[in-house]
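Missing here is one protein chain; the remaining ones are kept as they sit in the complex.
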Amino acid sequence: MVRYLVHIGEVLIFPGLLFTAVIGLVTSWIDRKVTARVQMRVGPPFLQPFYDIVKYMIKETCVPAGASKFVFLAAPLFGLAAVTVASTILWRPMVWPEKSFIGDLIVVLYLLTIPAVSVVIGSFASANPIASIGGSREMKLILSYELPFILACLVPVIKTGSIEFGRILAEPMAAASPAGIIALIVAIVCMQAKLTLVPFDMPEAETELTGGAYVEYSGPPLGIFKLTRAMMLFTMPVFLITVLWGGIPLHEGAVPAVLGAVKYVGLIVITVLIRNTAPRVRIDQAMKFFWGPVTLFGVIAVIVAFIEGL
Amino acid sequence: MIAAREEILPALRAKLGNTIQEVFEKSPKRIYLQVKAEHIPQTSRILFKELEARFQIATGIDTPGAFEILYHWAFDLCNCVVTIKTKLDREKPEIESIATFCPAAEWIEREMWELLGITFKNHPDMRHLLLKDDWPEGRYPLRRDYNKDMT
Amino acid sequence: MSFTVNALTRSLNVFHLSGSACNNCDIEILDVLTPRYDAERFGIVLVGSIRHADVLLLSGAFNRKSAVRLKRVYEEAPKPIVVVAVGSCACTGNIFAGSYNIFEPVCNYIPIDAFLPGCPPKPEAMISAIVKLIGKLKGK
Amino acid sequence: MNELIAQSNMLLTDLSAQPMVLLIAVPLFAGIVCRFLPSKGGAVAAVIAFLTGIYAFLIAWPLFNAKAAAFSHHNWLALRLDGINGFILLATTVFSLLILIYSFGFMKGKDRQNHYYAYILWTLGASCGALLASEFILLLVFWGILGVTLYLLTGISGPEAAGAAKKAAIVIGGSDSILILGIALLWVIRHTTRMQGAPVEFGGPLSYIAFFCLATAAFAKAGAMPFHSWVPDCGEKAPASVAAFLPASLDKLLGIYFLYRTTTLFTMNSGVTTALAVIGAGTIIFAVMMALVQHDLKRLLSYHAVSQVGYMVLGISTGTPLGIAGSLFHMLNHAMYKSCLFLCAGAIEHRTGTSDLDKLGGLAKAMPVTLFSCIIASMAISGIPPLNGFASKWMIYQGIIESGRSGGVLWVVWLTAAMVGSALTLASFVKLLHASFFRQPSPEVAAAKPREVGPGMWLPMGFLALLCVAFGLRYLSPLSRFIFPAVNAPVSFTGKWFVGPATVMIAGALFGGLLLYLLGTVKKPRVCRTYIGGEYLDEVYISGSEKSTARDVEVTGVDFYQTIRDMTPFKQIYTMAQWKLFDLYEVGTHVSFFISKIFQFFHTGVLRQYISWYVIGMIILLWLMK
Partner (left out) sequence: MPKKTIVPIGPYHPLQEEPEFFKLHVEGEKVVDLDIEIGYNHRGIEKLSESKSFEQSVFLVERVCGICSTSHPIACVQAIEDAGDVEVPERALYIRSIIGEFERIHSHMLWLGLAGHFLGFNTVWMWVWRYRENVLDVMEHITGNRNHYAMMKPGGVRRDIFSDDIPGIKKILDGLKKALALFRDAVIDDPVIHARTKGVGVLTRQQIIDYGAVGPTARASGVTIDVRKDHPHAAYGFVDWKVITAENGDVFDKTVVRILEMFESIAIIEQCLDKLKTVPGPVDSNPKEIKPGDGIGHYEAPRGEVFHYIRSDGTNRPVRHKVRAPSFMNVATDRVAVLGQSIADATIILAAVDPCYCCTERMMAIDTDKGKPALHSPDLLRLSQEKTARLQRELGTEGPKLDFGVFS
C-alpha cells in the first residue's frame, strides 16, 4: 500500500506532474522569449505561461453541439496522463538509480505517442470540420515521423542489445559515435514534428485552420492541452538525451547534472531556432520529407551502428 | 490587336457598322459609343475577342429616363478607354449577359442585378453577391425610388 | 472574482473580428503585435478561434450580414469575455450610419466593455486603451 | 454379428466416457439437430446452441486444468491434449459461447437461423477436433469440415455473399490439398502421421516442401499473405458475428496453432525463419496499408485481421521462447479485441443497416457502450499501453531483439516493420472511429435513428473489451497460466514493463488531471454551436438558395489518407492492388480462365473436328512409336 502511495506521490509531484509541468512551462517561456528575441521583440514576462494556464482554468468550458461530450472532455486527460507517466519513467532512474525501472524504451516510445493521439481523438470528438482536418493532419504527421524516429531509437538498442534504460544509460553514450550523431540529428527533426512546431505545425496551423485540432477547445480542456504540450516540450528532449546522449544523471553529482542541463537547453534552442527560420510545410511534403530523406538517414544510422558493432 | 490610338475608331466602325448610334470623343484618351441594348453581346464579343480590349467594369445608372449601362473597355497598348453606353427600358430592365464569354463580367452583372434590379439573361450563376441572401425581393438600393425604411 | 480578473488580465488572448471595416483598424491591430509595439509583453496574443479568446476586438461598422454573425460569434465565445470596439466605425457606426445596409450601432447587438475611437486609432492609443481597460477591470 | 454390436457398444461407451470426444461430438450432433429443425424454430436452435456452448465450456474448463490427456482408438482416432492446445481449446469454447450469446440479438428476425446455429456448432465441434487431433489424417478430416462450414457460414447472408463464400472455399480448399501433399511428404520422411515426435532436420528439398506445404495450410487458415485474400471478402460480406467468429478469432487460433505445431515438428534453421519473418513483416505492412484506404467498416477490420497475423508469424519466426510466447499471447489477445471490434461492427450494422464508412456517423452519442468497447479494442489493437495488445506486441519486439543477439542484421527490419505497423494500425482505427462515431451521420443513417443495442449484444462486446483491459493490466497471470506452459522453454524478459506501478501512475496522473478539471469550470460546460468562423454548419448556402446539411460541411473521414494514396510509390501499389494483382485467388482465376480459353478453342463441340484431332493424334502417336 505504502509502495503505491509512493508511486502516486512520484507521479503527482516529483518527477511527475508538478515537476514536469513547472519545468515544461518554464521551457515554453524560454521558447516564447527566444522566439520574440529572434523576431526583434521583447517577449512575454517569465510567469506568462503560468498565468495562461491559470487563466484557462477559470474560463468557461464550451462543448460544441454535435460533440460526444465525454470523449471531448476526457481526451485531454489521457494525453496529460501519458506524458506524465512517460516523464516519471524517464526521470526515476536518473534521480534514484537504485529504484527499479517501471518500463523501458518501447514503453516510453508508445507513451509519447498518446498525447498526439489524444489530440486526434479530441479533435474528432468535437465534430467540427476544421478540427477534423487538423486531427487528420496530426494523424498523418504521427505516421510520417514514427518510422524515422523508431529507426533513430534503434541505434542504442543495436549498440547495447537491450531496451532497458538502465543498460542504455550504462553504455557509453551513443552520441559519441557517428551512428549516434546521425541518429540524434534524425531524432531532433522528428522531435520538431512530435512537438508540432513550425515547420510541422500543420495540425493547428492557426492561419490556415484557425487553431485546427484545438479549434473547439476552450477553458480547462484547452489549458490541459497547452499544459500537455509544454510538458512534451520538456519530456521529448529529455527522452532524446536519455536514449542517445547519456541522460541527465542527477544522482551522479553536480557536474554531470549541469552538463545534462546544458544539453537540454541546447536541444531547446535548436528547436526554437528551427521553428523561427522556416515556414510551415504542407502535410504531403512533410510525409515525403520524413519517409524520404529522414528515413534514409535513419537507415544509414542503423547501418553505421551495425558496422561499428562488428 | 489594336496598337495605336488612331486605329481604334476606324476598327470599331468597320466591325460594328451601323449598330453604333452615336460616337463621342471626349478626349484623346476617352471614347464613348452609344449602341442599342440588343447589340451589346455582339459589340462586347467583338471588343473582347477580336480587338482584345480589357474589360474594366460596367456601371449601371438609374437615370430618370431609363436604366443606363456603361461597359468600360481598356485598350492598354494605346492609352485609351472605350465606353459602350446602352439604355434599357425602365419598366422591364433586361439585357443579354456577356458573362457567358467574358468571365470578368460575372460578378458585376450579379451586383447590378441585386443593386439595380437589371435582369441579365443567360447569366451562368445568378445569385446574391453583396447583400445578404434573404434580402427582400424587389428592393434595389441603387434605384432612385429606394427608401431605407423599406428594409 | 478578483482572482479571476487578475488571472484574466495577465493573459489576454485576443480574437479579432473585423466587421464591415476599411481594413485600416485591422492592420493597425496587427501592428500592435509587431516588434515596435510588441503586445506580447503584456501577455497579449492573437488567436484564431473564438473558443480561445478572452478579448473580442471589433473593428468596422457591422452590416446586415456581418452583424448577425457577430452575435453568433459572441454567443459562441467562452465567458468571461471582454469586448472592445476599435475605431470610430465600431464605436458609433460613424460615417456608415446612414447606409441602407447598416442600420444600428454595434453596441445594440452585444454588450461592449470599451470604446476606442479613432480613424484608425494609433497603435499607441490601442496599447494605452488596453492598459486602461486592465486597470478598469481590476478596479471592478 | 453380436460380437460386432458388442464391440461397437464398447467403442461407444469408451468414446462417451471421454470428455475430449464429447467436446467434439456433442456440438456436431447438436448441430445436426439444429439443422433439421423446422425453419421457424430459430429460437429453439438458439437455445440448443447456447446450451451446447455452455456444455462445451464446462467440458473444456476441466480439460484445460487437466493439462494433459490422451485418447486413442484404432490408431487413427487419436486425440491428445497438451500444453499447446489446452488453452486454445478453452479460448475456442469461450469465444463460441460469446458469439452464441451475441447471436441471440443479432440474428433475431433473420431467416435460416437454424442453419446458422447448426453451422456455428459444427464449426465449434470441428475446431475442437482439429485442435485435439494428434493424427494428421484426423486433423485433415476436421480441417475439411471447417472449410465447409466456413463456406456455409459466409454464404448464409444471401446471394451477395456467394462470391466471397466461393472464394473462401476455393482458397481454403486449395490449401487443404496442399496440406494433403505436405502430410504425404512428411509421411515419406517420417513414416508416421503422428503429430508429435522428434523434430525433422531440414535436408533436401523434400523436407522444405513438406514444411511449406504445412505452413501454407496454416497461413491460409490464419489469413497470412499471400493467402489472405479470402479474409477481407468474407469479413465484408458475411454477417458480423460470423466474421467475429471465424476470420477474427477461431481461424487465427487454429492457423497459428497449426503453424506453431508445424514448427515443433521441424528443427528450424535461419533460412526458414527468415522466410517466415518476411511473410510476417510483409503481411503486417501490406495489409495495414490496405486497411488504411478501405471504405467499408468490416472490410477494414478484415484487413487488420490479416495484418495482425503478421505479428504472430513474426513472433514464431524469432524462434526464441519469448517471441513464441508473445506470438501465442498475441493470438489470444487478437481474438479478443478483433472479435470485439467485429461485434461492434455488427452492432453498428444492426442498428444502421450499413457498414459503409461513407454513410455512417454520429453514433458516439447514440451507442455509448459500443463506442467505448470500440475505443478500447482499437487502442488494444494499436498496442497502446497498458492494454493487452501492447503487452503481446512488446513481447514480440523483445523476441525479435533477442533473436538479433545471435547475429544477423535483418531483425532491425522486422522490428521496424512491426513498430511502424502499429502506428499505421492506429491511423486506420482513428479513421474508423471518426467515420463511424464522431462525424455527422448521413441522412439514411440519421433516419434509422440508431440507439444502443440490447444487453445480449453489448454484454459480449463489453466483456471482451474488459478482457482486453484485464489482460493488459495483469498480463503476467494469463501468460503464466496459458502461454508459458505451451512454450516448452523458460521465458525471460529482456525489457521492463511493471504494469502494476505503471497503472497506479496512470491512475494517479489521470486523477491529477481530473483535479485540474475540478478546479476549473469544467463541471458545468455550456453547449454551443459548432464554430466555423461565424457561420452555422447547416446554414451554409451550397448553391443559390439551397442550404447545406451539417454533413455537407465537413471532412469525410474516409478520405483522410488520400494523401498517402496519392504519393508516388504508394499510388502505383494501390493501383495494382485495385487490379487485384496481389490476390492469389483472382490471379489464379485469370490464369486458369486463360488456359481454359485455350482449351475452349479446341473444344468446339463439333464431332468432325474431334475426329480429325483424333486422327491427327493417332498419326503422330504411330509415328512416334515406329
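Read from first to last, the chains carry the letters A, B, C and D; within each, the first residue is number 1.
Everything that follows uses one rule, which is that a contact is a pair of C-beta atoms (placed from the backbone, for glycine too) under 8 Å apart; a residue touches a chain by one contact, two chains touch by 3 or more.
Note that the coordinates shown come from a computational prediction; the quantities given were computed from them, not determined experimentally.
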Chains still shown that are in contact with the chain withheld from the display: A, B, C, D
Contacting the left-out chain in the complete assembly, out of D:Ser39, D:Ser177, D:Asn269 or D:Gln562: D:Gln562
Per the touch definition above, residue among A:His7, A:Arg41, A:Lys194 or A:Lys263 touching the missing chain: A:Arg41
Residue numbers in chain C that touch the chain omitted from display: 16-31, 34-37, 46, 48, 50, 60-61, 63, 65-66, 69, 73, 88, 94-96, 98-102, 119-120, 122, 124-125, 127-128, 131
Touch list for chain A against the chain that is not drawn: 35, 38-41, 129-130, 133, 198-199, 201-202, 205-208, 210, 276-285
Chain B residues that touch the omitted chain in the full complex: 26-27, 29-30, 32, 52, 54-57, 59, 61, 70, 72, 74, 76-77, 79, 81, 83, 102-104, 106-108, 115, 128-132, 141-142, 146
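The rule we apply is simple: only the chains that are shown with their structure count from here on.
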Minimum number of chain-to-chain contact steps, chain A to chain C: 1
Centroid distance [mean C-alpha coordinates] between chain D and chain B, Å: 70
Centre-of-Cα separation between chain D and chain C, whole angstrom: 59
Multi-chain contact sites of chain A, meaning residues that touch two or more partners: 57-62, 210, 215-216, 219
Per-residue overlap in chain D, given as positions that touch at least 2 other chains: 526, 528-529, 531
Residues of chain D defined as touching chain C within the complex: 526, 528-529, 531, 534-536
Chain A-facing residues of chain C, complex: 3-4, 7-8, 10-11, 34-35, 38, 40-41, 43, 47-49, 51-52, 54, 76, 78-80
Parts of chain D lying in touch with chain A, wherever the complex brings them together: 362, 364-365, 368, 371, 375, 383-385, 390, 394, 397-398, 401, 404-405, 409, 412, 415-416, 419-420, 422-424, 426-427, 430-431, 433-434, 437-440, 494-498, 501-502, 504-514, 516-517, 519-522, 524-533, 537, 550, 553-555, 557, 560-561, 563-564, 566-567
